[in-house]
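A single protein chain has been omitted; all remaining protein chains appear in their positions.
By letter and in written order, the chains are A, B and C; residue numbering begins at 1 in each of them.
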Amino acid sequence: MSLLSNSLRLGVIGTGAIGRDHIRRCSQTLLNSQVVAVTDINLEQAAKVVADLKLDAEVYADGHALINSPQVEAILVTSWGPSHEEFVLAAIAAGKPVFCEKPLAVTAEGCRKIVDAEVAYGKRLVQVGFMRPYDEGYRALKAVIDSGQIGEPLMLHCAHRNPTVGENYKTDMAITDTLIHELDVLRWLLNDDYVSVQVVFPRKTSKALAHLRDPQIVLLETAKGTRIDVEVFVNCQYGYDIQCEVVGETGIAKLPEPSQVQLRSGAKLSNAILMDWKDRFIGAYDVELQAFIDSVRAGQVGGPSAWDGFAAAVAADACIEAQGSEQIVKVSLPQRPHFYG
Amino acid sequence: MSLLSNSLRLGVIGTGAIGRDHIRRCSQTLLNSQVVAVTDINLEQAAKVVADLKLDAEVYADGHALINSPQVEAILVTSWGPSHEEFVLAAIAAGKPVFCEKPLAVTAEGCRKIVDAEVAYGKRLVQVGFMRPYDEGYRALKAVIDSGQIGEPLMLHCAHRNPTVGENYKTDMAITDTLIHELDVLRWLLNDDYVSVQVVFPRKTSKALAHLRDPQIVLLETAKGTRIDVEVFVNCQYGYDIQCEVVGETGIAKLPEPSQVQLRSGAKLSNAILMDWKDRFIGAYDVELQAFIDSVRAGQVGGPSAWDGFAAAVAADACIEAQGSEQIVKVSLPQRPHFYG
Amino acid sequence: MSLLSNSLRLGVIGTGAIGRDHIRRCSQTLLNSQVVAVTDINLEQAAKVVADLKLDAEVYADGHALINSPQVEAILVTSWGPSHEEFVLAAIAAGKPVFCEKPLAVTAEGCRKIVDAEVAYGKRLVQVGFMRPYDEGYRALKAVIDSGQIGEPLMLHCAHRNPTVGENYKTDMAITDTLIHELDVLRWLLNDDYVSVQVVFPRKTSKALAHLRDPQIVLLETAKGTRIDVEVFVNCQYGYDIQCEVVGETGIAKLPEPSQVQLRSGAKLSNAILMDWKDRFIGAYDVELQAFIDSVRAGQVGGPSAWDGFAAAVAADACIEAQGSEQIVKVSLPQRPHFYG
Partner (left out) sequence: MSLLSNSLRLGVIGTGAIGRDHIRRCSQTLLNSQVVAVTDINLEQAAKVVADLKLDAEVYADGHALINSPQVEAILVTSWGPSHEEFVLAAIAAGKPVFCEKPLAVTAEGCRKIVDAEVAYGKRLVQVGFMRPYDEGYRALKAVIDSGQIGEPLMLHCAHRNPTVGENYKTDMAITDTLIHELDVLRWLLNDDYVSVQVVFPRKTSKALAHLRDPQIVLLETAKGTRIDVEVFVNCQYGYDIQCEVVGETGIAKLPEPSQVQLRSGAKLSNAILMDWKDRFIGAYDVELQAFIDSVRAGQVGGPSAWDGFAAAVAADACIEAQGSEQIVKVSLPQRPHFYG
């Protein structure tokens, strides 16, 4: 049997920036996958991507046609956020594995429907596009925690900083677009769930637009009692900077800084700080999608699950409520189905 | 005129560990001071210190006799905490400069009485023994902030960690003995006042004794809106570690780590971390007391004032209330007398 | 046309440790390649590798049969060092691209024969297995140099340290097995050639076996006048540690340390140092072989050339002479054929 017949035949819904990037990744960089089908709300754009990347792929009229095509073995959902829920549910209905970019759904209720559908189907089909658990640095940090070298984690001090954001960026997007990555990766890092959240607003930076409260500090409490503070600062000017420090009973472990040439120059001993978030986790995107491809080919989807997407959405909802009330808000997650281990 | 007649004639009340150490400092290490009078609740101990350090000093029957002796130009109060207020008030009554180890008084009310007495006297006489503003690292950090290099400070992330504490150490001492240093130095660093405090209790470390809640996180809000989180963790095992990171509008400045030889050894690239707090700020004690001596000789006491001692005490009271209520507690400081600039 | 028919059909001569590792890499990790032919002096071992890795590959009777098989498009030479020259020459004779693990040949004269054969053939066919130019850290360092940020390079301070070596390791292997990597990568980094070498023997470590002089310091001079010192220390105990610092006219750039979790633990602030060389450049091996595969498929072999292999061999010979004489030894390289750019 040829490698070709072994390679996973992917259909991609949504050919915007991230979709196009994943298509390039799956067709040129990763092993054992080919993109055989694409679609987009803008069919011309979909056709252009096929031409640009020289794909041997068919353009489908819509996501449902693509999902149900016998040519398509697995689906990538990279369309507009509000359409994710519909396409993921359709993929589950068709019994096909689906990788869905975040958010899994724009409401926690939507995520819950997907969880229910997947549980009803009886087997994991969904991987959510949270890439940080695939980052080498976070994996090394988790390995240190799991080794017991620092004892039980008691506190985490984190920061998520962007140089600037555009004018579309609103105060609640500090949760849904920015903090959402920490909400996912810290659950994974600690193997724990959130039970309460609080949001504190420091003095606003003069570099933020009038409508935006920036920075913000989000305080999270987990079921095991671990306390997490996350500084979200999206107009910090100096760089794209992700910090995560885990304080354990006997020691502290810190997420590695990206490796850089050390310079002595102009009265400074310095290392460059990245300015663009795309450079920070670029390696993790490859690993994440290769993991999806490999797991589908092996018959068992893994990685961030629909339940993880739901849990992050529930926590995000609580954070947004906490932004408004400036009170401590409980996070109530239903019992996790055994299905999710 | 001889140097001798120029050197400041100090009387020291309290010859316990810290008193003895300051006596040694003033008589052997610092410039232009001599210890001419000592007293202690235990007069034999006082006499022993005079003998051990070969001082040309008289042992007085009590603190009041010492304060009022014409031989004594300035007073160091290093006695038991609850006695500080009485001796500082007596020194003010005698119109003599007084350096008082922390706490200035064991209650905010006591501190206030001292402030009132000093204001009534009409001239600064009191320096409180907060040594961190004399630490080279904090001074360098303040210089960076004041230079405008990082813009206006918006957030501070701090930690105060000790390897272990003894069984006498109670939960409220995390405020009165540990956090008290941050309460002072951060006001100075930011040139700002606290307006609210909150205390959060993470999962307790298994290394702490049953009666002690450890670690704790103290959240402070300042008048300018700057938000401060201080991790207080007094059984962290690995070292005595003081962290302070100031997040400004355009950059972040971090308190230097103590300078250490870098080692490559045993599969580790490492720098030693201090285990004993005495080694961390030892240089600052010298600078602090020399500053007192120099300022008295120059006719104008400076450094941490009675007002600073009062402000720290008010904030500490609020923190202790917040430990109990786990609510956000307002910090109400009366108008600062013009006297304190 | 299928991807399969596009993937490069490789034949591998030598199925020992490194051969087996490259076979796994080409058949499981890299894109667009398949191993269709293998051979080894031990044919049973070759057959076992085919079975273990579930290859769809034929075992050939010897290297020449494999090279000349019409099934084989390109060759990997990973056999015993002294056999490299013969197989590379045979590949050139067959007009087939060949990736040869270092050394290209065990003598400079052998390397020269390969250069001559390749020039006579009229097109590059040979890539030598020097992987450091494919390491991210060295590439970042070269980018800094080439950017002009530090001005013209004047001096390089380098170190190549291993924790220990076995008893087979002799004094001259410090050149042929250890320094050889620097001899290659520094020429590439500086775009320069060596003109003289000197070897200095410091006090011997008590951790080295009786027959071995360890450490050694190799001093290199380049045509542009840049001076390089390389510490070679193969019983340094503490780790596998590669250092490279480039001192330019206006600044200094240093090879990044491998990225590691930073730990505060046991009175130390530390980062792990690798103990095993395989972990240090593992990513570079993948990039190096993928580059070979991609370049062959694109019709133009690139990377470290036969000339580079020859230049490294000539420099290594001079270093070995310098070990014996403890004098400065000239390095004489003939004119580089235009062929090599």
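Going forward, a residue touches a chain if its C-beta (ideal position, glycine included) is under 8 Å from a C-beta of that chain, and two chains touch if they have at least 3 such contacts.
Small disclaimer: the values here were computed from a predicted structure and weren't measured.
Note on the chain not shown: across the whole complex it touches A, B, C.
Listed residues B:Pro97, B:Gly137 or B:Gly239: the one in touch with the omitted chain is B:Gly137.
The residue from C:Glu231, C:Glu257, C:Asp286 or C:Glu321 that touches the chain not shown here is C:Glu231. Residue B:Ile150 is the one among B:Leu8, B:Leu55 or B:Ile150 that touches the chain not shown. Residue B:Pro256 is the one among B:Pro256, B:Gly302 or B:Gly324 that touches the chain missing from this view. For chain B, the list of residues touching the undisplayed chain reads 2-4, 7, 28-29, 31, 34, 136-137, 140-141, 144, 149-150, 250-266.
Seen across the whole complex, the unshown chain contacts chain A at 238-239, 241, 257, 264-275.
Residues of chain C in contact with the chain left out of this view: 151-152, 154-155, 157, 200-207, 215, 217, 219, 221, 224-227, 229, 231, 233, 236-238, 247, 249-252.
By our rule, only the chains that are shown with their structure count from here on.
The central chain of the assembly on a C-alpha centroid basis is A. Distance between chain A and chain B, defined via averaged C-alpha coordinates, is recorded as 46 Å.
Residue positions 238 of chain B each touch two or more of the other chains.
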